[in-house]
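Missing here is one protein chain; the remaining ones are kept as they sit in the complex.
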Amino acid sequence: MIIRLQTSDFDPEREAQALDVKGAGARVSFVGTVRDRAQDRRIETLEIEHYPEMTRAELTRIGSAAQTAHHLLEVLIIHRYGRLQGNERIVLVTVWSAHRAEAFAGCQAIVDALKTRAPFWKKEISPEGAVWVPGHTPQDLR
Amino acid sequence: MIIRLQTSDFDPEREAQALDVKGAGARVSFVGTVRDRAQDRRIETLEIEHYPEMTRAELTRIGSAAQTAHHLLEVLIIHRYGRLQGNERIVLVTVWSAHRAEAFAGCQAIVDALKTRAPFWKKEISPEGAVWVPGHTPQDLR
Amino acid sequence: MITVRCFATVREILGYAMRELPPSHEPQLASDILTVIAGERAADLPKPLLVAINCEHASLTSPVKDGDEIAFFPPVSGG
Partner (left out) sequence: MITVRCFATVREILGYAMRELPPSHEPQLASDILTVIAGERAADLPKPLLVAINCEHASLTSPVKDGDEIAFFPPVSGG
């Protein structure tokens, strides 16, 4: 499993190729990008704050849980932080498995968990000002 | 919507970048590769036969149906045919949407439909001989 | 004319990929075309046998008319 937290952009295909996973019939990737509009505001910049030590630990837990639950052969998670512009890539989740159903389920489980459990917070900066993006609270943390 | 049928390999990221879809927060990709083993046989070559005119028509129908059902902003399907080696890429399905749940559901719907509706047939060639891969029959075509 | 196309195991069993048939004067179904082209070898063909007419999935009970292209093939495995 590869977990990377970085400020710089990434090439999804090059990152996946570098892992060179053999025997996987299916590979599913999710790429999340910064939205460039929210309601009627044009988003100039997205500031992503995170809790570095916990982010790494939590992403590792999320990846491991999905790997076990969905029989994934390999998991790659890259998440950016810092200042991003509209339409820039934020996150890559790529998983490999023998069968397609497991790959889809495993990738989606990781992306869903990222949204609700990974300690990132986003502030959207538009010409009208800065707004924190409302977060998500999973049932077990309420 | 882009549908491509070809004998040559492809670079999933370059193909996706070329489409340059704006306003999509989520992109989900499926890459299918040739398995290199089946039961205990080592697969040397996979021969993919198809029905070119119908393949193009059917992939267009499959992509359009998913685009409507899952609010996809764009759909890219590349499927190879001819002779492939173990671990080579066979198929790429990439979809873009505003939200992640739609992107996952849309991509999976297309991949599932490919398996049961797109007129491709595969023959696995191993040192022990050639074996047609059993196909799938969707409920409505029985 | 009616164009008949055969793929995969159907092509291997019947021994050709394409042929043309003159249309009948009577209304014809896909199953009638199959009887003409397969004859006694119909029993050797894969089951289920899939049918497409003019590049769309159809069935053995679908009507076939002059100018149509009809295809017979085993279950598919795309992706």
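The letters A, B and C name the chains in turn, as written, and every chain counts its residues from 1.
To be clear about the criterion, contacts are C-beta pairs under 8 Å (C-beta built on N, C-alpha and C of every residue); 3 or more make two chains touch, one makes a residue touch a chain.
What you see is a predicted model; the values in this text were computed from it and never measured.
Taking every chain of the complex into account, the chain not shown here touches A.
Remark: the omitted chain is touched by one listed residue; of A:A24, A:L72, A:V91 or A:A105 this is A:V91. Across A:I2, A:A38, A:A57 or A:A101, the residue that sits in touch with the chain not pictured is A:A57. Checked against the full complex, the one of A:R14, A:R37 or A:H136 touching the unshown chain is A:H136. Chain A residues in contact with the hidden partner, per the touch definition given at the top, are 32, 49-51, 53-55, 57-58, 79, 90-91, 111, 114-122, 132-137, 141-142.
Here, only the chains that are shown with their structure count from here on.
Chain centres here are Cα averages; for chain B and chain C they lie 25 Å apart.
Chain A and chain C have Cα centroids separated by 49 Å.
Chain contacts: chain A has residues 100 touching two or more partner chains. Residue positions of chain C touching 2 or more other chains, listed in rising order: 79.
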